[in-house]
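Omission of a single protein chain aside, the complex is shown with its protein chains in their original locations.
Order as written gives the chain letters A, B and C; numbering starts at 1 within each chain.
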Amino acid sequence: MSIVLGSNRYGKAENRIVRIYRDTPRHEIHDISVSTALRGDFAAAHLAGDQSQVLPTDTQKQTAYSFAKEKGLLSIESYALNLATHFVDHIAPVHNARIEVEEFAWERVVLDGTEHDHTWVRRGQETRTASVTVDGTGDAQRTWVIGGLKDLVILKSTGSEFAGFMQDQYTLLQPTNDRVMATSLTAEWRFSSTDVEWEDAYAQIRQLLIKQFAMVHSLALQQTLYEMGKAILEACPFITEVRLSAPNKHHFLYDLSPFGVENTNEVFYASDRPYGLIQTTVLHDDAPDAGPAWDSYTGLV
Amino acid sequence: MSIVLGSNRYGKAENRIVRIYRDTPRHEIHDISVSTALRGDFAAAHLAGDQSQVLPTDTQKQTAYSFAKEKGLLSIESYALNLATHFVDHIAPVHNARIEVEEFAWERVVLDGTEHDHTWVRRGQETRTASVTVDGTGDAQRTWVIGGLKDLVILKSTGSEFAGFMQDQYTLLQPTNDRVMATSLTAEWRFSSTDVEWEDAYAQIRQLLIKQFAMVHSLALQQTLYEMGKAILEACPFITEVRLSAPNKHHFLYDLSPFGVENTNEVFYASDRPYGLIQTTVLHDDAPDAGPAWDSYTGLV
Amino acid sequence: MSIVLGSNRYGKAENRIVRIYRDTPRHEIHDISVSTALRGDFAAAHLAGDQSQVLPTDTQKQTAYSFAKEKGLLSIESYALNLATHFVDHIAPVHNARIEVEEFAWERVVLDGTEHDHTWVRRGQETRTASVTVDGTGDAQRTWVIGGLKDLVILKSTGSEFAGFMQDQYTLLQPTNDRVMATSLTAEWRFSSTDVEWEDAYAQIRQLLIKQFAMVHSLALQQTLYEMGKAILEACPFITEVRLSAPNKHHFLYDLSPFGVENTNEVFYASDRPYGLIQTTVLHDDAPDAGPAWDSYTGLV
Partner (left out) sequence: MSIVLGSNRYGKAENRIVRIYRDTPRHEIHDISVSTALRGDFAAAHLAGDQSQVLPTDTQKQTAYSFAKEKGLLSIESYALNLATHFVDHIAPVHNARIEVEEFAWERVVLDGTEHDHTWVRRGQETRTASVTVDGTGDAQRTWVIGGLKDLVILKSTGSEFAGFMQDQYTLLQPTNDRVMATSLTAEWRFSSTDVEWEDAYAQIRQLLIKQFAMVHSLALQQTLYEMGKAILEACPFITEVRLSAPNKHHFLYDLSPFGVENTNEVFYASDRPYGLIQTTVLHDDAPDAGPAWDSYTGLV
């Protein structure tokens, strides 16, 4: 038995780039954090400190900024595709590139009923995400694109139950037929193609997630998540797999009876920790190989 | 010279309360973090560990939850007024109560053009705040109410300059006549009355802040802040003082010239630290005494 | 009644400076975040956007970095004194400067019993702080120095009670004669002089805080805080006032009785929110005027 170098990668994480389009008086803004990770022939750097095959992380940063102008920054999926392909195609030692993007949404200020040309407030509802992996060159090149969102905090004040569950000697929980259900949703969806209207796809999928949360009478968070994934796959032929991770942000009914005050699902304590955490995958039974598509680099996306 | 007990207070911080109004199928939600602080005859607790005059912080928490039902939780200013007055009027050793509230906004989900009855997503733009201080009892009782917001992240991509500034031997900065200006605004406004339509006041002031940021051609962040305060005082006779604190969230133009790429205010690096920090007060010259109104307890409000 | 500009200041916040002393093979490290705030004749900047009296925040940053070499960065109190005095003495429109510093501690790595010359791990226990305010010039110049620490997380597993407290109709808490007491202490102390051995003073005061927490049989957190302040004032003639802020980090005994498991103060739930929050001042009855000494700029110190 001997000691060997295993899987490795390196890159520049969390490059904060703001791109303004100002070709007309009505500007547009795109605000992202992008991370780049390269795999390839880097054994000499590890074993001997030889950097001759190592493109500096600073160079990766410069490229990411320059591409925001050279290639444009409209849809994060296409921006990431450009960046990943560049590294694999043009930097010889690189076999595989992964680009992870978070996009922070801004909404245009409205004054006296009119949208302002160049002022925005940050929208806080959720962060849009994308992860692109490009592997290999030429005919052997393969590409995986994942879109997603995180931190979509959503709550319903009725239409949710949790009852009929398994019990053992540690079970104290009482069943409930009407509770607050809330989560901070992370959802990611794998595209089966790169020929997609990225902006339309995002808007459609986001709305489906919200609609299923609102409309499904929930017997469990698991059920709601499954219905979310199913709805996306049914509506979007260009999606082949959906992964959902949902903390159950507990809202505990506060006991006001010692004070002679009735509390019929009106006053709740919103707890921080611990929280339930449900993770579910819904996919096509013939979904193509995911390869390295889900292998997160920064943990942010 | 001898050692003495000075200013002191105690309370329960960051009680997370969610209040659902469900009298009709169309529910309403109010989501707050409330902190309570009491001043009074607490020397014995400090000097001898005698708790007989100390109302437990747990009791303050119970009261805050119960009042969300007993007194209601519609406007945070009136909720805080009820709570502060209760402690001063009904707990003998308490001379002074301060209540600090953060309110987290939710927006109703819209499905197929219709607002949903009981599902919301968290709005992220800003947190609304209120601080109420009640001091003394009976005819000597005085009350101060401060409303506010924090974390209103706002950006304009043109209409901002910084030039003509003072220079010394450490000055390297170049003047600019067109820059991105962005901040995460904290604003607080002191009411001259408690007879206010709190919801209308908040909406009006928030809109004035945004409007001034957008419309003032800014020669400095100081100027923008002053114009914000002035506009509020001019439009709102029930406001007597405005305090503004604004980090200058620097967006540095990224130098793409080494790559032969032109960058005319299109690609920026959004920096985290350090940041400029501008703090300004605008008030009526005959504003009544602020007393302890600005003496923050938690630092959150 | 007219609208006027009130209190205002501006500066550069959170400059992250690391200073290495490398005059011998055994290096020394000082790692700080420093914020600068200036008050003075800045009305024209607010009212007319005229920057001619405004020293840019970027210049303040350059000065802070340069002074780390020019003046040195050994004790944060003396570094801040140098910086504050510079702005007041050399920048004409500036009447008052406040410098706030956080210092992050590192401890030298020990290998085979020997301290390493140039490698450290970050100590996480607490952050040391200092706030210096210099006001006026020449003979009228006044100076205030505050030292401190924050985030000193400390816990005792016995030797703490809470009983005999006041009760009202909202009181449910049960008294206890043996509990876990824990806090994340913030302490600040005001010096009566600038002729102090800053490093010795810090070490002595920090140790007194810990000792009092450990040794005082606590009948309330208020009592422990008062004893801390008193001990510092008794031991340190150069300190005139101590301010303490202590969240009561609740450790709730976990009820294992439903499972037939005895829990005699052995298993606790460490709660995040809400928390008690106790704030206490202990001072000399003839302490000199604090002036603007406690008027925090960033809220970090």
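As a working rule, contacts are C-beta pairs under 8 Å (C-beta built on N, C-alpha and C of every residue); 3 or more make two chains touch, one makes a residue touch a chain.
The structure presented is a predicted model; accordingly, all values stated were derived computationally and were not measured.
Enquirer: Can you list the shown chains that the hidden chain touches?
Expert: It touches the following shown chains in the full complex: A, B, C.
Enquirer: Among A:61, A:122 or A:251, single out the residue that touches the unshown chain.
Expert: The one listed residue touching the chain not shown is A:61.
Enquirer: Sort through A:24, A:52 or A:177 and give me the one touching the missing partner chain.
Expert: Answering carefully, the residue with contact to the hidden chain is A:52.
Enquirer: If I consider the whole complex, including the chain that's not displayed, which of A:215, A:253 or A:283 touches that chain?
Expert: A:283
Enquirer: For subunit C, which residues lie in contact with the unshown chain of the complex?
Expert: Looking at subunit C, the ones touching the missing chain are residues 16-22, 27, 29, 31, 62, 65-66, 68-70, 106, 109, 111, 116, 118-126, 152-159, 180, 210-211, 213-215, 251, 254, 256, 258-259, 261-272.
Enquirer: Identify the residues of subunit B touching the omitted chain, counting contacts across the whole complex.
Expert: Given the touch definition above, subunit B has residues 169-170, 172, 258-259, 272-273 touching the missing chain.
Enquirer: Just the residue numbers, please: which parts of subunit A touch the chain that's not shown?
Expert: Its contact residues with the unshown chain are 1-16, 33, 35, 37, 42, 45-59, 61-63, 66, 90-91, 93, 162-168, 170-173, 218-220, 222-223, 225-226, 229-230, 233-234, 241, 247-248, 273-286, 297-299.
Please note the rule applied: only the chains that are shown with their structure count from here on.
Enquirer: Over half of interface residue numbers shared between subunit B and subunit C means same, under half means different, so which is it?
Expert: Same: most residue numbers at the subunit B-subunit C interface appear in both copies.
Enquirer: Nearest 5 degrees, what's the C-alpha rotation angle taking subunit A to subunit C?
Expert: When the C-alpha atoms are superposed, subunit A turns by 180 degrees onto subunit C.
Enquirer: What is the distance, in whole Å, between the centres of subunit A and subunit B, each centre taken as the mean of its C-alpha atoms?
Expert: 31
Enquirer: Please compute the C-alpha centroid of subunit A, do the same for subunit C, then give the distance between them in whole Å.
Expert: That pair's centroid distance is 38 Å.
Enquirer: Spell out, as numbers or ranges, the residues of subunit A touching 2 or more other chains.
Expert: Those would be 258-259, 272.
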